[in-house]
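All protein chains of the complex are present and in place, except for one that has been dropped.
When the chains are written out, they are named A, B, C, D and E in that same order, and each has its own residue count from 1.
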Amino acid sequence: MTNGVTMIESSAPVPFYRQVGDEAEVFRAAARRGSPVLLKGPTGCGKTRFVEAMAHELGRELITVAGHEDMTSADLVGRFLLKGGETVWVDGPLTRAVRTGGICYLDEIVEARQDTTVVIHPLADHRRELPIDRLGATLKAAPGFQLVISYNPGYQSVLKSIKESTRQRFIAIELGFPPPAVETEIVAHEAGVDVDTARTLVTIGDAIRNIDGSPLREASSTRMLILAGGLVAEGLSLRRAVQSAIVEALTDDHDIIRALGELVDALLPRP
Amino acid sequence: MTNGVTMIESSAPVPFYRQVGDEAEVFRAAARRGSPVLLKGPTGCGKTRFVEAMAHELGRELITVAGHEDMTSADLVGRFLLKGGETVWVDGPLTRAVRTGGICYLDEIVEARQDTTVVIHPLADHRRELPIDRLGATLKAAPGFQLVISYNPGYQSVLKSIKESTRQRFIAIELGFPPPAVETEIVAHEAGVDVDTARTLVTIGDAIRNIDGSPLREASSTRMLILAGGLVAEGLSLRRAVQSAIVEALTDDHDIIRALGELVDALLPRP
Amino acid sequence: MTNGVTMIESSAPVPFYRQVGDEAEVFRAAARRGSPVLLKGPTGCGKTRFVEAMAHELGRELITVAGHEDMTSADLVGRFLLKGGETVWVDGPLTRAVRTGGICYLDEIVEARQDTTVVIHPLADHRRELPIDRLGATLKAAPGFQLVISYNPGYQSVLKSIKESTRQRFIAIELGFPPPAVETEIVAHEAGVDVDTARTLVTIGDAIRNIDGSPLREASSTRMLILAGGLVAEGLSLRRAVQSAIVEALTDDHDIIRALGELVDALLPRP
Amino acid sequence: MTNGVTMIESSAPVPFYRQVGDEAEVFRAAARRGSPVLLKGPTGCGKTRFVEAMAHELGRELITVAGHEDMTSADLVGRFLLKGGETVWVDGPLTRAVRTGGICYLDEIVEARQDTTVVIHPLADHRRELPIDRLGATLKAAPGFQLVISYNPGYQSVLKSIKESTRQRFIAIELGFPPPAVETEIVAHEAGVDVDTARTLVTIGDAIRNIDGSPLREASSTRMLILAGGLVAEGLSLRRAVQSAIVEALTDDHDIIRALGELVDALLPRP
Amino acid sequence: MTNGVTMIESSAPVPFYRQVGDEAEVFRAAARRGSPVLLKGPTGCGKTRFVEAMAHELGRELITVAGHEDMTSADLVGRFLLKGGETVWVDGPLTRAVRTGGICYLDEIVEARQDTTVVIHPLADHRRELPIDRLGATLKAAPGFQLVISYNPGYQSVLKSIKESTRQRFIAIELGFPPPAVETEIVAHEAGVDVDTARTLVTIGDAIRNIDGSPLREASSTRMLILAGGLVAEGLSLRRAVQSAIVEALTDDHDIIRALGELVDALLPRP
Partner (left out) sequence: MTNGVTMIESSAPVPFYRQVGDEAEVFRAAARRGSPVLLKGPTGCGKTRFVEAMAHELGRELITVAGHEDMTSADLVGRFLLKGGETVWVDGPLTRAVRTGGICYLDEIVEARQDTTVVIHPLADHRRELPIDRLGATLKAAPGFQLVISYNPGYQSVLKSIKESTRQRFIAIELGFPPPAVETEIVAHEAGVDVDTARTLVTIGDAIRNIDGSPLREASSTRMLILAGGLVAEGLSLRRAVQSAIVEALTDDHDIIRALGELVDALLPRP
């Protein structure tokens, strides 16, 4: 089994992130305090990039874990594995971060079952410790250890939500899509297209986000604009790129696809 | 357990595929970019053939996995097996594609549980890596690796749908049934019948697809026309072949079977 | 665990089967083509006998598997078993048929979970192969291999139905109860009773099948008529035999039992 | 795990059973034919005793298995167990009966899941064989082997019922409570009380069974009358014995307990 | 896993139990007969104490098992455990009682799944035997073995109830709260308080039990009165003791807590 765990070495290049509000100040204050952080915001708005940038600035290892329905507490903490006739304990990603003083980023943790989230409680309050029953040991978190969890409030439901007793242990930071000028800079840089193309893509993305009473479950994210830009960089027309990376990716409903297509046509530059 | 995984050697004969729109251009652009692709379209319209053709053209190994309700992330990534008293790691199909730089085609991935799809997230964005917790390792995808997933929008439901956070990482391409001339060529070639027979089958298939307010859950697909053609090639009458390979296969409702039969009778050539 | 798998040696005596329509011609054409066959029809109408007869005629081994809710793909494909300290791979019935080129008959497959049916997809189209992940191997089906699945359309429901993407890979053949003359011959032969007794039983069975707005979930099948005949051959009166093998077996409702009893009384020969 | 399996040696004393109708004739005819039997009737009416008596008369071993929700096919067929470092196959009760030619009595089989009942299909038709996938073997049932299943039609529900395709393989026999004279003889014999006491108990039992629009889920069974008789034989008053073994056992509703008590009082002999 | 199994040595001191009606006579008659007993009554009324007292009087070992939702038949019967590389059979509590002729008391058995209760059927009728499939053995119950089960009729629901076919094998005895004089004696003895304090507690308990249309799910039990008495014996005021051990323990609803408090205030002795 894998948890979608990713480790970023501090020797990696500086992650490309553009600050929008005071999110970095709040994160730094929480980090100095060792307080856990809860990131809220829509899919593809840059939550992961923000954590990568903060980890880089603070010189901490970042261990990312993608939450899912079947994640168990053992997926976070570790388990005994049979290796060559021996049972060997293998640390999970949370335990590794606790030992090394890194940042453990639990992405979309709301997807996991509650037994998985309860395991972080003693790490998320004044105790800062991780009891590992199977080892008969309780680990004190190394200095620098910090928990970060994220979720998309638009996905919250009665069935899937963070327990209040979990949530109130965290400093909450809300992120949104960046303002047009910043988003244009990001799209141009990440997709490798000129600023004009990037600006057109941002204009289209913004227009879709601002549709009154939109029937879409999600809006066009920064990530989608970058994907569309990438297709343009590979030689597709802007119209075709937007169709595949944004319109068809957002919905399967043919009526909505047609309406979005007309919206896009109206925003494309006249040749 | 098996996942319906199929590997196609690049030494296989050229797959028979006839392009309909600009689907190949978009696929090639995404492939150059390493961007993952989402294929949408009805059952039996040729999605699998399209991927086979693209893999052949690009000179990449194609590894196909059929999604199902009970598929776990281990079915994709791999697991430890006991062999001769030893525990041996066996790569799953996704891991094989990541190592060798092939195309991993996840067919009807919407059937799988979400923990199975979450595992592809770090492979489907700028990271292009596959963390394997059990091995304590993170694999960088080899150049050429590409993810392709497919599904049938007609099957989508509230319970079974691709997560928005998965979907928006993909370039979406919609496929439909080919136009009559192309479909006639395909049926004649695949079933081994003459063009007249193929044309009659395509006319019947088209008529069924265009029934107003059709009570059928699925329409007569290209695959069904080929199956009917095959029965004709084996000596059955056209009427009997259509009855078994199309009409009876589409429905169990006796009233609909009768109505479809009358529609077919009206379209058969007068002897 | 067992799957109700039955193998019929080709050395067995010729199965007793009487053809009703052109079902054998269609089956033979599909067999020459290697196309999979879907048998539809009510319980006890002779689907199993038909497949036994075709397998005998074609000189192929028949491997029958009874579908059920808890059947897994491993039940079809095989699994590793611990034998004397060794892990040994044991082929499942589907794999045995794939290796030896036999007919694999999946009876009431609609009962199985969908992951079990998805496993037959690559065997049911042009690929004709069975990938076995656990062995890291993909088996090409031996010549002669053919898939046959059956189900009773009367049992279909929203929850339990064959996936459209499975169904449209099959040549569909519908079977019903045989006409009176044929059914009389079958009952006399199988139960070991004289033709008059058999004819009376067939008359009773037919009358029950043709009750207007019947409250019964299933009609009196050929199999039931044979069971009743068997009791007569053992010395019970015709009335008592029909009561136990047909009336009481069809329902527990005392009002319906009484009504069926009156119907039977009216059809019994006057002594 | 245990299945409530009970074996009765043929050397046991003659089971005490009093025939009511022609149930024994039908059973004997089915036994000569090797046809499986389905016993229907209320709890405690003597179904188990009837099978015990028939097994004794026919000189066959009787193996009884009590069905329950979690019964698996392995509980019937057998499994590999680890014994002293060796894996040893242990026959389940059904397999033992198949090998030795005994009667396998599946009590309240409707409680079991359908995969458990499907396993008996090839044993319940002309094939009379038990495929054991795990052993890679198919057992032919020894002469004398017979399947008997029982259930209480009053418990049938949409969720729990015997599949039609299972049910129609059986000869059905309905049993009820015996007529008063026979039941009095049974109660006197089994409880060890005089005939007058037994007759009073039977009168009480009958009165409860015949309450118009009874709110009770089950009626007072022969088994309950015997239990009450036993308490009388141990020195309790008839009134107290009926209260504990019948009234309080039938219901927890205080109003119904009071009403039943008044009914009982009216039927007790005046001292 | 543990089942809350408790064994009471016959050398333990005489359990403190005060008889209320003729419950001991009925129990003794059933014990002489070997008939199983079903105890009905509210939580905390003394069911466990009653069985302890009877076991002591009869000189039998008492083995108590607390039923719960996840209890399996193996929890009662036993299982193979790995000990030092050997598989060793470990008797469950039911099997121990069967071997030694003790009383097996299944407390709140209605909580267990039905497969757990079905296992006691052959022990609860004339057969008095326990088949242990895994051992391939059937144990005859030693003389003195007796089954006792208990439940609280107030908890019965459609989902959780004793199967009729289980229930009708038992002699039923209903227990209630003892009359005031007896209950006062019990509270004084068990809590170690003077008779006046005990009488006040019993008066309060009685008043709460007799509230018209009480919104409480359970009434104040004898056990609660003893707990309150215990706090008084430790120096708390009677008011505070009743608040913690009775009022706050009965409900979380602040309105009901206030109303119960007023009721208690009115019943406390004037200082």
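Assume a residue touches a chain if its C-beta (ideal position, glycine included) is under 8 Å from a C-beta of that chain, and two chains touch if they have at least 3 such contacts.
As the structure is a computational prediction, the values presented were derived from the model and not from experiment.
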Q. Relative to the complete complex, which of the depicted chains are touched by the chain excluded from display?
A. A, E
(Q) Just to verify: which one of E:Thr43, E:Thr100, E:Thr138 or E:Thr203 makes contact with the chain not shown? (A) E:Thr43
Q) Which residue from A:His56, A:Arg167, A:Arg209 or A:Arg240 sits in contact with the chain not drawn here? A) A:Arg167
Q: For the chain that's not shown, point to the residue among E:Ile162, E:Leu175 or E:Ala245 touching it.
A: E:Ala245
**Q.** For chain A, residues in touch with the removed chain
**A.** 22, 25-26, 29-30, 32-33, 35, 38, 40, 72-74, 77, 80, 85-87, 113-115, 118-119, 121-122, 125-127, 129-134, 136, 138, 153, 156, 164-165, 167-174
**Q.** Missing-partner contacts on chain E, residue numbers
**A.** 1-7, 43-44, 64, 66-71, 75, 81-85, 90, 92-93, 108, 111, 152, 155, 190, 217-218, 221, 223-224, 227, 230-231, 233-236, 240, 244-245, 248-250, 252
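In this section, only the chains that are shown with their structure count from here on.
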Q: Report the inter-chain centroid distance for chain B and chain C in whole angstrom, where each centroid is the mean of the CA atoms.
A: 31
Q: State, to the nearest whole Å, the distance from the C-alpha centre of chain A to the C-alpha centre of chain C.
A: 53
Q | Distance from chain D to chain A - Cα centre to Cα centre, in angstrom | A | 61
Q | For chain C, residues contacting two or more additional chains | A | 85
Q | Touch relationships between chains, expressed as pairs | A | A-B, B-C, C-D, D-E
